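The complex appears here minus one protein chain, its other protein chains still in place.
By written order: A and B. Residues from 1 in each chain.
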Amino acid sequence: MTARQLWLRIGQALLVLLATYTLAFILLSALPSDAIMARYASPDLGLSSDEINAIRAEYGADKPLIVQYFTSLFGFLTGNFGYSVQTGASIASMVAEALPGTLALAISAFVLACIWALLIAVAASFSRGLRGFVLGLPSLMVSLPSFWIGIILIQLVSFKLGWVPVIGASPVQSLILPALTLSIPIAAPLAQVLVRSIEDVERQPFISVVKARGASRSRIFFGNVLRNAILPALTIAGVLFGELVGGAVVTEAVFGRAGIGQMTVNAVANRDTPVLMAVVVIAATLYVLINLLVDLLHPVLDPRVRRKERA
Amino acid sequence: MKKRAMPLSSIVLALLLGVTACGNVTQHASEAEDDIVTYLEPNFFKTLYPPSAGFYANGGVLNQVTDRLLYQDPETLELSPWIATKLPEVNEDATEYTFDIRTDVTYSDGSPLTAENVVKNFDLYGKGDKSRKLTSSEQITNYDHGEVVDEDTVRFFFSEPAPGFAQATSSFNAGLLSDATLDKDTTGFAPGKATEIIGSGPFVIEDEQMNSSLTMKAREDYDWAPAESEHQGRAYIDGIKYVLAAEESVRTGGLVSGQGDIARQIEAPVEKHLQEQGLTISSHSTNGVTNQLAFRFRDPRLSDIRVRQAIIAGIDRDEILETLFSDSYPKANSVLSSSALGYQDMSQYYVYDPDKAQRLLDEAGWVRGEDGIRSKDGQRLTLNINEALPQPRSREVITKVQEQLARIGIEITLNPGDQAAQDADSKDINKVQIRHTMVGRADYDVLKSHLHSDNRDSLLNLDEETGELGDPELEKLLEQIASSPREEDRAEASAKAQRMMAEKAYALPLFEEPQVYGVQPYLEGFEEESIGRPNFYNVRINHDRLEESQ
Partner (left out) sequence: MNTATFKKPSVILASIILILAVLAALVPGLFTSHNPLSGTSGALLSPSLEHWFGTDSVGRDLYSRVIYGTRQSLLGALVAVLVGLVVGTILGLIAGAQGGWLDALLMRIVDVLLSIPSLLLSLSVIILLGYGTVNAAIAVGITSVATFARLARSQVISVSSLDFVEAAYGSGASRFQVLTRHILPNSLTPVIALAAVQFGSAILQLSVLGFLGYGAPAPTPEWGLIIADARDYIATSWWLTVLPGAVIIAVVMSANHLSHIVQKKAR
């Protein structure tokens, strides 16, 4: 990749970021009701319309939309995330509080999903009799509504069996059931890809060679097959990780965990645009960065592309 | 197969995370060395600014950390001294209130609670401060200013009579805060800042996990409980842990499995289950406007009193209460709860009589169409009701109403949407014609809060476009309630207003809405303040019973 291509790519990424920001701003502004209404017109406060209008002016929410757009954009550009209208909380501190929880959940669910996938792949290779059943597991796992799993897991594992507390749990304990819930639908596609690539590898000639040398079955599997089969699974794993963060929303809602998902759903319900714009900025930046990174690293990782470029 | 997967998964996780997840970790949050009560709340607080404390979760926190000038007995609703040393002196037309205050009270940051500080509190709550985005309290009306008379006397002045002020000083919406706290703007009262909210109450906020939990510790030197209280001095327990448990099933399961000690908002069908499991159900009336359907009579269809009367006669409240609710939810006989100040029994106006309902609709010229729904001059008799999301089982109530009114030929639709959509749509008579709502406040003023065009205007009496009132007479009565200096006059105006609401068929009261808590049997002394927010000051853990239950 030449320097010019690189700059072009970065320029495009920035453009996507700006376009996303603008689209999200327009979309959220178009929603009926707004953050001021949601907070100050709530019957809990019993305020008169005059008082609500005065507050609206104080927030600058009575200014033309284009002014609000540039005010908000300028805020983000200068690193000022602003405050939630619904609660008045600083958005930077909300994110700082929520993001680690969501990441911890996503990462542990991801690790767990990899373990599930591995277990399924191994079981499918070794247990001939149960193979059909084991191969059917992923399609069951991907068919379970995640909130349904969560609710049932809480009832059974925590309340009936008493293995893990849900209330007053330590940070590690409080991760177990949500991570389990979130891992199930993610594990399914991983397992399917892994099983398929194991089959592909097993058919390759070098495996027959190793077999002919008299290596034991499990030695071949763990020593040769698995090592070669895991690569394709890892590529899809990257894609799935993105989905995880999205899937965290429901899990967080069921388990009452503070996190980005919970924050998003609450902010939508209260039309809390500043918070939602912050969520969009974070998500879009992450997305654009990851894609940029993949594009830049692609030649480094894939020898074929590297060779072509040299030629 | 799922059963097999679960032990496996927990083993894997235990290895993975380095914990022993397999042991029996069920334990009572209230441990022997430290009496900490775990309280399960369906919502996290949104702000700790007292005038905004109407939202259940906000008030539930403020009630523990702030004291008030006066104390209101939750049963008798009588006012008695608290931070004020005696009941206030009030001038003839209720425009001047003079309080003598205690001088030995300190805030938890050590600063003294002084006369200046009390005035500073009410100047903010009475008028708000737009520049800091802090609003005035709905309960403090016509406030002009406060004055320090001497070091233990304050006087408040009102532009118009404000007979509700004494009660307003007793509610958590007027919880006293330190000078430093009062200087904050709206962001200072937000989640994430809870530990900076300094009150003089029996508990102090010690730790906050934003949007998930809040830890309060008992204040050792607390020594100014309400004069009426037998219990003086420090709280019995050492602290409270507020835990967000939004899912009803988590709160219920948390109680049954012993992971929590008290849970708010227990749904009626679950009450029996909890009792069978040995838990106590504690319910307390919210002492204000009952849970009701308010008919917006400016709507052309509802402007005919016969249609409103038909709806009232067509709804079988007994069936609704029996199917959906429990003994904690008494049938309402007026727009006010039977325990509210000024209550009058109007039950003769709210009788179920489907035949009469049909007759009234026939007389009013509404004719049944092919699908059974009536119409007149090409207009269908379809009315939209909002879903009152904070109220118990609102959607189910409306579903039942839908079923019952369909029998007499009225079609009811449920206004869909989240809280913001419901609030916005409820202000538009073209979207919501029947408002499902309630208001909790233990004062005569509650009717004004409910119906006056400057407040919630549940009936949408005011036409925002023309500025005209649909029923000026009602508005006048409400103003009389809120501004008659003498209590007898307020009671009389309230009785008149209730009668008018009944005679004109403006609303159908459904039930007296309680706050329902599930409480562990080993907890003693759990109480609710006058509109049902929890009060932990008198709570103690009976350790003998705690051991029994383990």
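Keep this in mind: a contact is a pair of C-beta atoms (placed from the backbone, for glycine too) under 8 Å apart; a residue touches a chain by one contact, two chains touch by 3 or more.
Since we're looking at a predicted model, the values are computed, not measured.
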item: Options A:A54, A:L99 or A:V265, residue touching the unrepresented chain; value: A:V265
item: Among B:H145, B:H231 or B:H273, residue touching the chain not depicted; value: B:H273
item: Of A:A98, A:C114 or A:V250, the one touching the omitted chain in the full complex; value: A:V250
item: Hidden-chain contact residue, picked from the options A:L144, A:I207 or A:I220; value: A:L144
item: Positions on chain B contacted by the hidden chain, ascending; value: 247-249, 252-253, 256, 267, 269-270, 273, 323-324, 387, 393, 395-396, 398-400, 402-403, 406, 414-418, 421
item: Contact footprint on chain A, counting only the chain that is left out; value: 12, 15-17, 19-20, 23-24, 27-28, 30-32, 131-132, 135-136, 139-140, 142-148, 151-152, 155, 159, 199, 245-246, 249-250, 253, 261, 264-265, 268, 276, 279-280, 283-284, 287-288, 291
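One rule holds in what follows: only the chains that are shown with their structure count from here on.
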item: Chain B-touching residues of chain A, taken from the complex the two chains share; value: 32-33, 37-38, 40-49, 51, 54-55, 58-59, 83-84, 86-90, 93-94, 97-98, 108, 111-112, 115, 151, 153-159, 162-168, 172-173, 175-176, 179-180, 253-258, 262-263, 268-271
item: Chain B residues touching chain A - in the complex, by the definition given at the top; value: 6, 9-10, 12-13, 16-19, 21-22, 24-27, 29, 38, 40, 46-47, 51-52, 54-55, 128, 130-131, 133, 135-136, 138, 185-193, 209-212, 241, 243-247, 249-250, 253-254, 256-257, 259-260, 418-421, 423-424, 426-427, 437, 439, 449, 454-456, 464
